[in-house]
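Apart from one protein chain that is not included, each protein chain of the complex appears where it belongs.
First chain written, first letter: the chains are A, B and C, and each begins at residue 1.
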Amino acid sequence: MVEAMRKLRADAESYQGWWSWLTTVDHKRIGVMYGVTAFSFFLLGGVEALLIRLQLSTSNGQVLDPDAYNRLFTMHGTTMIFLVVMPLSAAFFNLLIPLLIGARDVAFPRLNAFSFWVFLAGGLFMNASFFTGGIFQGKLGAPDAGWFGYAPLSLVSTGQGIDFWAFGLLILGIASMAAGFNFIVTIFNMRAPGMTLLRMPVFVWMTLVTSFLIIFAMPIITVALFELLFDRLYGANFFNMAAGGKPLLWQHMFWLFGHPEVYILILPAMGIVSEVLPTFSRKPLFGYQFVIFSGLAIAFMSWGVWAHHMYTTGLGTIANSAFAVSTMLIAVPTGIKIFSWIATLWGGSINLKTPLYFSVGFISMFVIGGLTGVMHTVVPSDYQQQDTYFVVAHFHQVLFGGAMFGLFAGIYYWFPKFTGRLLHEGWGKLHFWLMFIGFNLTFQPMMILGLLGMPRRIYSYGSGTGWDFLNMLATAGAFLIGLSILVFMINVVVSLRRKERAGADPWDGRTLEWSLPSPVPPYNFAEIPTVRARDDFWHQKYAEDEEGRPVPIVAGGAYQAEEEEGEEEAETGHGIHMPSPSFWPLIAAIGLPIMAAGFIYQESANLLPMIAIGAVITIVGIYGWALEPASE
Amino acid sequence: MTLAESRGIKRPPEHEADARQAGGRAHPGPLEYTRIGLILAVITAVEVGAFYMDIAQWALVSILVVLSAVKFSLVVMWFMHLRFDSRLFSGLLVGGLMLAAALFVVVLSTLGGGLT
Amino acid sequence: MSHAPAALETTATGIDNRKLLMWLFLASETLLFGSLIAAYLLYRGQSVVGPYPEELFDIPFTSVSAFVLLMSSVTMVLALAAIQRGDQRGLRIWLFTTALLGMLFISGQAFEFTEFNREGLSLSSNLFGTTFFVLTGFHGAHVTVGVLVLLSLLVMALRGRLTRSQSMNVELVGLYWHFVDVVWIAIFTLVYLIQP
Partner (left out) sequence: MGVQRTHLRLAVTALLVAILVLLVGCGTVDDPQNTFAPEGDVARKQRDLLLVWVLGPAAVILVLVFGVLGYSLIRFRRKSDNELPKQVHGNNRLEIAWTIAPAILLLIIAVPTIDAVIDLGRGPATDALHVRVTGRQWQWEFEYLDPEYEAAEANLECVAPQLRAPEDGAGQPLCVVGELHIPVDREVGIELESIDVIHSFWVPKLAGKLDNIPGTTNRMFFNATKIGSYSGQCAEFCGLGHADMKMIIVAESEEDFQEWVTDQLEGGGAARSRTGEPDLVSRGE
């Protein structure tokens, strides 16, 4: 056994270099790649946002022309949602799920690698659209119909921007669905002995719920995108009103997907916060069951509210009322979470470290965002707010103030587990405060701008509107956020060079990953653990006295003895089987954007062969994958 | 939740390589499959027959919907083994179907069109 | 379909990983086909110009097609029963028959499409053409993928690489195949038999 492990470690150490990253099927490496890629896209989306803010900083801005502006906000929204928040969440799924449930890897390691490569292919493909309009003549070619691409505007849009957008989203959809299937199977099937569903950490639960939302929501947008593409490329009539088509069908389908999507974006962050708060208050999560069931309730209810994005389309009195009520009620399970988190802090021993800062930032900003959401549900006043900066403020408040803050909390919390180094606290707090202040400076003024009647998606506004000052504030805030991101990047670089090691359990953690060395070895667990309680690792460290106060267990205590017995049991199992690396997932992924490009250009440049080439590459990849003698 | 119940500290005993699944019964044999196939064929014949009969539209529609639902259930219950396999699978399929049905009934009724 | 020995590691639920994966995939496919069918129903009878479905549908022909696909489900499940018994000859025969029936179905569809096309129906001619071709086309694409996978299985079986212990491979393909079949049961009724 020991011999085998030594060999595995040696194998892993000899397995280095760029080739090893291209063929890796290790969930931790894939997680790192997801994280780094998504963060790069965040910088890109952030630069787009800064350009937008520069243009809007004063009335009659001259930085961008309307065409470039429209393309930039479309790409900003699309990038932030599909290339930043979703994959950052996926990075955490990858890094953590096997560790949290006591597994050596995900259920389908190669499918997991495939997800990542397809995501990368889709992201690059989407951004390649910038170059289609003749960028050297100063014209961007990106999509220009907004991140929800309402038909018929997205039909009449000229150039290839929308085609790239639609195919890009289709490719990204494949990546998300594959990851969704994989994580559901992993969570159901790969749990260590004793890890019952109701012992799973909340983050695992939220991953499960999110994955279910993904696999049910993605097919709907897939069909919508295909319909759009058939209309654009082959003259089909789905949204063509001249032939009797209904443009509103697009909106229904988009938001049928789109609303579950916003919970796909927020639930992982909520899971992260549910792990951070207990650790940093040295108390179990308050109302574990309620937090989980409220997550399930949110997921369930998220299917019944989509038309709140369509109040002003004239749905009729009954539909508007019904969707108003269903949307309002979604605040109830969300409230349960907020209250349970605060109750977790209450009476705890709160360790004011950076991950906790970001978690508290999450709670406070998300509550503001949620309450503005509730304002939107009041249909008649939404007639005034819809498509104004009030909406822009609402969703940045939940997406940035919520999801991004939560994800940063996770980065600070788990960074030591995967790098062996803690992020520097001083830089971290500077990062937090700059971001927190910058965030409020950017998005609170937008709330007022919305109420002052500033519509969204306008490249310019007149000077008599009274919007100048607040816009200037927002721009200043955006640059402050940018500065905070630079501080974060400095922090990462500085911290990685620190000599000081983090140790296995720097935060006095509660869940299984903290029982492993940092960084985690390739096989995760030398012995698959046997789980006896929720927050199992905490209970290995502390017993509880009669008053419910934890008492540290000295090594060799009762629990430890039991543990050894458990180990013997596990000993009788198999040795460590690690999945072997494979480059087939990468090959299979490469074919997809080639095929998509072939479809887009087949008429103008007769690239029919390109479709075939792409298809062949993908099929070869799949066959190679299927026939490869791998042990997974 | 059945899953939680089926989940103890001990792993379930290793199962044989045949198709027996946890909580599931053995699959039926060729004879039974063929019988179901015959029933399916007969129902299809009845459907097409009904199509050519001179009956009221509502009656035709209800007959066709019921018959195809029966066909659907026969295939998923026997050929896809939902009768014998883990209840989780039935839950997934039925959940997906109900979700799709619920969502699109609402969409179609707000958008109007051929259904109304 | 990897060559992983069937019961190398037992899972926490006792359910096979790949079988769960397949069912999750099928569950999400219900929303894919649900969306496509909904678009068809939404635009049923809304075309502003012809050709209309009443003029084109050839019910006896399509009924035969539907019957062919239905029977391919029977042969598919017989292939599974064969491999589970260790009956290699049966496995090969039934896999072959299933693939053949699948190809027959696709040929039927190809014939139907060209026929409709000749009579003036195209993706762009009217709402009926748009929704009909996209819905049945997506289904046809699924059948095609299924046939390719069946043929791959058949090759494996002929080379003796599909042993009894790998019956899960056949079971998974079967699940997919039957699902594609039940989707056609719905389409046959909703699109062809029920007309406004």
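Observations, loosely collected:
Criterion: a contact is a pair of C-beta atoms (placed from the backbone, for glycine too) under 8 Å apart; a residue touches a chain by one contact, two chains touch by 3 or more.
If you're wondering where the values come from, they're calculated on a predicted model, not measured in any experiment.
The chain not displayed here makes contact, within the full complex, with A. When the missing chain is restored to the complex, the residue among A:W21, A:Y234, A:F300 or A:W433 that touches it is A:W433.
In the complete complex, the residue from A:A128, A:L153, A:L233 or A:I590 that touches the missing chain is A:L153. The residue from A:T24, A:T37 or A:N70 that touches the chain not shown here is A:N70. Residue positions on chain A in contact with the hidden chain: 66-67, 70, 144-146, 150, 152-153, 156-157, 241, 244-248, 281-284, 286-290, 312-314, 316-317, 320-321, 324-325, 328-329, 331-332, 335-336, 338-340, 342-343, 345-352, 360, 363-364, 367-368, 371, 374-375, 377-388, 429, 433, 436-437, 440, 444-445, 447-449, 451-462, 464-466, 469-470, 473, 542, 544, 547-552, in rising order.
Quick note on the criterion: only the chains that are shown with their structure count from here on.
Distance between chain centres (mean CA atoms), chain A to chain B: 35 Å.
With centres taken as mean Cα positions, chain C sits 34 Å from chain A. In chain B, the residues that touch at least two other chains are 3, 7, 11, 88, 96, 99, 103, 107, 111, 113.
Residue positions of chain A touching 2 or more other chains, listed in rising order: 188, 191, 193, 216, 220, 246, 249, 253.
Listed in rising order, the residues of chain C touching chain A in the complex are 1-4, 8-9, 11-13, 15, 17, 20-21, 24-25, 27-29, 31-32, 35-36, 39, 42-43, 46-49, 123-124, 126-127, 129-131, 134, 138, 152. Those residues of chain B whose C-beta lies close enough to touch chain C in the complex are 3, 6-7, 11-19, 21-23, 27, 29-30, 33-34, 36-37, 40-41, 44, 47-48, 51-52, 60-61, 64-65, 67-68, 71-72, 75-76, 78-80, 86, 88-89, 92-93, 95-97, 99-101, 103-104, 107-108, 111, 113-115. Chain B meets chain A in the complex at residues 1, 3-4, 7, 9-11, 88, 96, 99, 102-103, 107, 110-111, 113.
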